[in-house]
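What follows is chain A.
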Amino acid sequence: MRASLKRSLVGAAFALATLAGAVPQAMASPDQQFIPLATYRVGAYASSGVQVWAGMIDYLRYINEVEGGINGVKLVWQECETEWTAEKGIECYERFKHGLDGAPVAVYQPNGAPAAYALSERAEVDKIPLITLGYGRTEATDGTVFPYNFPVMLTFYSEASTLVNYIAQREGGFDKLKGKKIATVYHDSAYGRETLGPLKLLAEKYGFENIQIPVADPGNEQSAQWRQVRQANPDWVFLRTWGVSTPVAVKTAARFGFPVDHIIGDIWASSSEDVLPAGAAAKGYLALTPYPAGADFEIHKRLKQYILDKGHSDLKDLKNFGSVYYNSGLVNAAVAVEAIRTGQAKFGKRPLNGEEGRWGLEHLNIDDARLKDMGYLGLMQNLKLSCRDHEGGGSARVQQWDGANWTLISEWIAADRGLLRPLIDEKSAAFAKEKGLTPRTCTGDE
Partner candidate 1 sequence: MSQAILQVRDISLSFKGVKAINALSFEVLRGEICALIWPNGAGKSSLLNVLNGVYRFDAGEIVFEDQHFHRIDPLGAARRGIGRTFQNNALFKKMSVLDNILTGLSRHMRSSFIEQALGLPRARREAEAFRLRAQGILEFLELQAHRDVLVGNLSYGLQKRVELGRALIAGPSLLLLDEPMAGMNAEEKQEMARFVADVNRDLGTTVVLIEHDMGVVMGLSDHVVVLDYGRKVGDGTPAQVQANPEVIAAYLGVVH
Partner candidate 2 sequence: MTFFFETLLGGLLAGTMYSLVAIGFVLIYKASGVFNFAQGAMLLFAALTFVSLHDQGVPFALALLLTVIVMSVGALLIGRLVLRPLVNRSQITLFMATLGLSFIIEGLAQGLMGSQVRALDLGIDDVPLFVGPLMLSQFDLIAAAAAVVLVTVLALLFNKTRIGVSLRAVADDTTAALSIGINLNRIWQIVWAVAGIVGLVAGLLWGARQGVQFSLSLVVLKALPVLIIGGFTSIGGAIVGGLIVGAAENLAEVYIGPLIGGGITPWFAYVLALAFLYIRPAGLFGERAIERV
């Protein structure tokens, strides 16, 4: 038995030895563009991750196999497990940042809030742009202070605004919001607290009553919270939970007799995994999302024809084709690809480095025409980034759960970003001050 110990010891030593020389086997070459995939396939969020990566990988395959790469530049990718933690995220980043066998990194997607925060300053030093879609620093919208952070499409601030705008739509105009009660049940964490500020502001502007009820992590017992909801008796509930706390919330809401079709889940509470465990109680549940579920967008037809039917899909379980998370993977991949494409327009049809990737992102402009070519119309919103604005978009669609599937019940609902921008500038200015940074000035062609 001692021997087995000795063995494990030898194993560790062997680990040390091999570590230096352990070059992952993946044929990449300097004429290719490296797309690092920081993934999480285990841990609390694994169930969603597995589909996201499938979506990304399928789209990258599609670009390579059908479109012959981006303007002929083939993509090469490799996975690194982050377990959704900061430290593993850093390890992966450090492993990947210099590219793979000469294939450079143009954009990096940390895929996970902790890693995103941990990397935001390293990335600046290494001149590698970070794309955080639907998470990450909201204040990084201000590209003058955060030149290498891109919280594209929908920050939590914009999400809050879209929610209010949608409710106004349902109630029949902003004037109707006055005197209404909107309760936010949020996961008591950095993520959950992000919307406190904007909702306060919006409540003042539109005169609705803003009720905030925190749910402590992990949130598998919420009777206290929903008893409070029942007591306050709001008109709408904005559900900003995640992971297990979402199904528990939906079930508990039903138990306290709150109408589920007046609960609006946020982007991390908008997948089938979030509602399935709640069973019948979730029927009629609403959710905001920048990447709606559905398998009959144009891109899905193409993917089905060229990837799935050829058996090249990364999906283990094909019934997840078109799920929210799969589609989020598609959208994430598309943003990266389009950024590189834009960059190539300036720097030439070759693999780009981080600096060039950032230029591409800041000049990204995806309009309906482009979406149509990509086959993303309806699945992805218009996205126009600039030096000052690293979010772009700022819209979401609302989908409703019918017990088995999501059905889209709204068009793109735009956030009132002008209203919230001062809040963001305030935060970014504070950050700049704390760090002693001088924001760059945007000349229009960085």
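Quick note on the criterion: a residue touches a chain if its C-beta (ideal position, glycine included) is under 8 Å from a C-beta of that chain, and two chains touch if they have at least 3 such contacts; residues count from 1.
Candidate selection criterion: all candidates are chains of the complex that A comes from, given by their letters.
Model, not experiment: these values are computed from the prediction.
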item: Selected partner (touches chain A in the complex), from 1 or 2; value: 2
item: Touching residues (chain side chain A, partner candidate 2) in the complex; value: 41-44, 46-47, 50, 188, 213-218, 220-221, 223-225, 227-228, 230-231, 243-244, 247-248, 251, 254-257, 273, 276-281
